[in-house]
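In this view, the complex is presented without one of its protein chains, the others remaining in place.
Chain naming follows the written order as A and B, and within any one chain the residues start at number 1.
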Amino acid sequence: MRGFGDSRRPQGAWPPHPGPLPGGEREGPLTLTLSPGGRGTWVAALPLPLLTACSGPQSMLDPAGTQAGHIGTMWWILFATCAAVYGIVMLWLLWALARRHRWVEPRGVLPVEEGRDRGLTFWLSVWVGGTVVILCGLVTASYAVDKSLTHLANREELAVEVEGMQWWWRIRYPDDDPSRSIATANEIHLPAGAPVRLKLKAQDVIHSLWIPNLHGKMDLIPGRENELFLVAEREGTYRGQCAEFCGLQHAHMALTVVVESPEDFNAWKEAQLAPAPEPASDEQKRGKAVFLSSACSMCHGIRGTTASASVAPDLTHLASRPTIAAGTLPYNRGNLAAWIADPQRIKPGNHMPLVGVPPPDLQALVAYLDSLK
Amino acid sequence: MSKLQCCLLALLAVAYNILACAFPALAQDPAPPAKAIPAPAASPPDDGNWSMPAKNYASTRFSELDEINAGNVRDLQVSFTFSTGVVRGHEAAPLVVNGTMYVVTPYPNHLHALDLTKPGAPTKWTFEPKPAASAQGVACCDYVNRGPAFADGKIFITTLDAHTIAIDAETGQEVWRTKLGDINKGESMTMAPLVVKGKVLVGNSGGEFGVRGWVTALDAATGKIVWRAYSTGPDKDVLIGPDYQPFYDKEKGKDLGVSTWPPNAWEIGGGTMWGWISYDPELDLIYHGTGNPGPWNPEQRPGDNKWTGGIFARNPDTGQARWFYQVVPHDLYDYDGINELILVDLPWNGETRKALIRPERNGYLYVIDRRTGEVLAADPYFPVNSTSGVDLKTGQIQYNEDKHPRMGKVVRDICPTAPGAKDWNPSAFSPRTGIVYIPHNNLCMDWESVEANYIAGTPYVGANVKMYAGPGGHRGAFTAWDPVQRKKAWEIKEDLPLWSGALATAGDLVFYGTLDGWFKAVHAQTGELLWRFKTGSGIIGQPISYRGPDGRQYIAVLSGVGGWAGAIVAGDLDPHDASAAKGFVNAVSDLPRRTTKGGMLYVFALPSRS
Partner (left out) sequence: MFSRCRPAASVLALCVLLLAACEREERAYRGEPVGEVKPGAIVQGTLYAGEPSPPPPQRREYEGNAYHISEGKRLFEWFNCSGCHAHGGGDIGPPLMDDTWIYGGELENIAATIVEGRPNGMPSFRSKIPDQQVWQLAAYVRSMQRAVRKDVAPGRDDHMSASPGEQSQPVQEAKPGGGTPPSSQGTGQ
């Protein structure tokens, strides 16, 4: 089990910045072993980069939860069936190509051969029949998987509200005791093994949530509430992404999903419940004053201060999150400063404006925000 | 009320208590009266003055003067008028104390003293408190003021920029001024103070600005804060201590003002106190409501949102709560709980109960035991569909799931509306008929919850609302309600919403005004229209009746359209936008054609016999 602190930081597990994803520690089911220097190594190695997507933090072939497991099985059934059919077709094609040389007639009408035509009809019928059987089988399998997914959805130990915004995710953990409900952004923490209900909402346009390692896609539609039940089994850090084009920065609308032990989850929740710590140093105090007196407090809230705006991500525990700008940059002071200095350069068209904080104020502001663990 | 009368009353009360203890049989009425009577200790005999907007601590708004009666009211005519010089909504009640009339205007909250002993009632003095002009930006529903209060030779007023000021009633000089709130946070003050046992009780407005509501007692002599009770937050801020004994289990628990809110949301959770306070000297308890939680959008504040939308009984000396009843837990529709509380003793299942009557925003008329907080009855006086009733065992209101507001959805035909079946405008109670006279709205609304963004000093609402006429097509109604029979005695349908207070007199008359300026007198028994007069502007004020220095009975009312209902005229709002004035403009889009701005005091009397 990886520690709480480790799992939050993007230390090689996956870089949140778009780029080639490394294979990850765990070998995916399709990882091939090729002897170096052997004949055809280069040809065989060509599709290899594609296989890097088979495992890692954003792969449905590396299921980390019950639902994703079912979907993964379904994927493998589909893949195996299609691969088999494709292989058979290819074999027949090769056979036909090889066979052509032997009986090419120079000219004229093809001779009618009673036995051959009957054979052709028979084999065509078998082929069509086989296709129907295979398709029926796939429909049945898909139905069975769907059914098993809905059957899984009868228990709920934890509800999480996920609201898609242009272009970030608002995450809320409602609680029967409302004073223990928490709000965060762009990260979902889940206790391993617990059945979870994600309530999916939107206010502006249609979004879609896809955390491939945990479940399939589900749309977030303004004016209605969708839900997604999932059980995350394996601890680790995964990546979710908006999967429905929702505007200019759709591609930079990602979120981190941290699956951790129930103890770590409870510790995280307790930490999130606390209001923002008071600034410790003079620089942080000045940063807080900058935050409250500038445009920041028109959109962002920090619990424990007078800033309670809510149209942009809640920043009460900003520095505990692995990324900023909805998975666009890893969280660190440098990136935070760059983001505040010119958000339109990093994520053009997003709703955070060019505020124009003077450099000394920016330093203080970043120092304060960095204290919001 | 003079000091002498106060002492006499107190003596009487003490004597009554001693007698009651010594001879229990005396305390138990052998046969309870057939109709409700005002709480005796809170409604002393009428001295002809009108020294507080509600007339007395029992808030009956009943005058024992009967010179003007059902037989001669048709002769009623204007005695004198006075222009206030302000053309915003005039919600105040004029006061009359020993030959002087005191009129407070909307912002800029001028206080005029008129000398009733001279012909034409010339101005004795005018006091200008000069409140901050920027306060106009944080007054949710027009810059109104609901009246002054008189006690101990001083007039007390609240100003829009959240000050309370004491003015010498004789000279018009300021005695003290206390700043109680911060307009930069959205706090303002519009209510009429109530003076109880040498303390001035006031509360703040700003439930639409995410303020934290409170009620405060100031020393009437010095203006020093004696206590302050918040409507949200930990028990020590709400002044809930060992004396607190609510009737229902749902009101019990530690720090419910924190635990029934999302973290820190109670700090901007509303629960303002801008309405009416009543006082029972016998039980030594004050009663006040708490306003709506903020923001209006209920999805942003899961939980019961204590202690908003309810009624508190408190000790006036310490502010310590005795009981609380939450009328609308987790309010869905801005059903502020700040309406008037009429203290009556009424026969109930063969015994006499000390009760309070509250025609509530949510459309129910509550009869509550004022000693314990037990709800005796909650009957709809308006065709309610947002809730299906009140469970008298648990005190819980039953919300109607079909009408539950949701983000991004327009829920249609919710009755009553955000201003309620009845808003702040107070009812009257006549002991002669035992009937409560309720001026109210007959409106329904469409509601869409949207995200509210908190920015200090700006509105924090989160709802798009559109109102229109309710069942029957009329927009207002004047209902006479018998609290003992638990049914309507009669009802007058009014075309426009009613936003004025009511006045009942011993001449079996009830007075009220309409938004288009008609001032009406109807028969207290039957509701028959006996007299009416068209004033210069719509009436949203509180009529009063007093005995002038010449011994004759007068009726006075302020005319000047405005308030939430009249904002379309007072603020020149554009009826093309149905959501203007939080949706009220849609309901009264014809009002600009029917009345214009104004600010005028009208005083009526019968023609003098000489």
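Note that a residue touches a chain if its C-beta (ideal position, glycine included) is under 8 Å from a C-beta of that chain, and two chains touch if they have at least 3 such contacts.
Bear in mind that the values here come from a model prediction, so they are computed numbers and not experimental data.
Enquirer: Which of these touches the unseen chain: B:Val196, B:Ile544 or B:Ala581?
Expert: From the options B:Val196, B:Ile544 or B:Ala581, the contact with the absent chain belongs to B:Ala581.
Enquirer: Taking the full complex into account, find the residue in B:Ser63, B:Ser79, B:Gln136 or B:Thr232 that is in contact with the omitted chain.
Expert: Looking across B:Ser63, B:Ser79, B:Gln136 or B:Thr232, the contact with the absent chain belongs to B:Gln136.
Enquirer: Can you work out which residue in B:Lys35, B:Arg88, B:Arg212 or B:Lys403 touches the chain that's missing from view?
Expert: In the complete complex, the chain left out is touched by residue B:Arg88.
Enquirer: Can you work out which residue in B:Asp249, B:Glu351, B:Glu401 or B:Asp572 touches the chain that's missing from view?
Expert: B:Asp572
Enquirer: For the chain that got dropped from the picture, name the residues of chain B it touches.
Expert: 85-88, 105, 107-108, 110, 128, 130, 133-141, 208, 410, 446, 448, 450, 453, 455, 457-461, 464, 466, 567, 571-582, 585-586
Enquirer: List every residue of chain A that touches the chain not included in the displayed model.
Expert: Residues of chain A in contact with the hidden chain: 222, 293-295, 297-299, 311, 342, 344-345, 348-349, 351, 353-356.
Following the convention adopted for this analysis, only the chains that are shown with their structure count from here on.
Enquirer: Find the geometric centre of each of chain A and chain B from their Cα atoms only, then give the gap between the two centres in Å, rounded to an integer.
Expert: 55
Enquirer: Provide the residue numbers of chain B that touch chain A in the complex, in ascending order.
Expert: Answer in residue numbers: 210, 258-264, 267-268, 300-303, 406-409, 451-456.
Enquirer: In the complex, go through chain A and note every residue touching chain B.
Expert: For chain A paired with chain B, touching residues are 174, 177-183, 201, 203, 222-224, 273, 275, 297-299, 301, 303-304, 306, 308-311.
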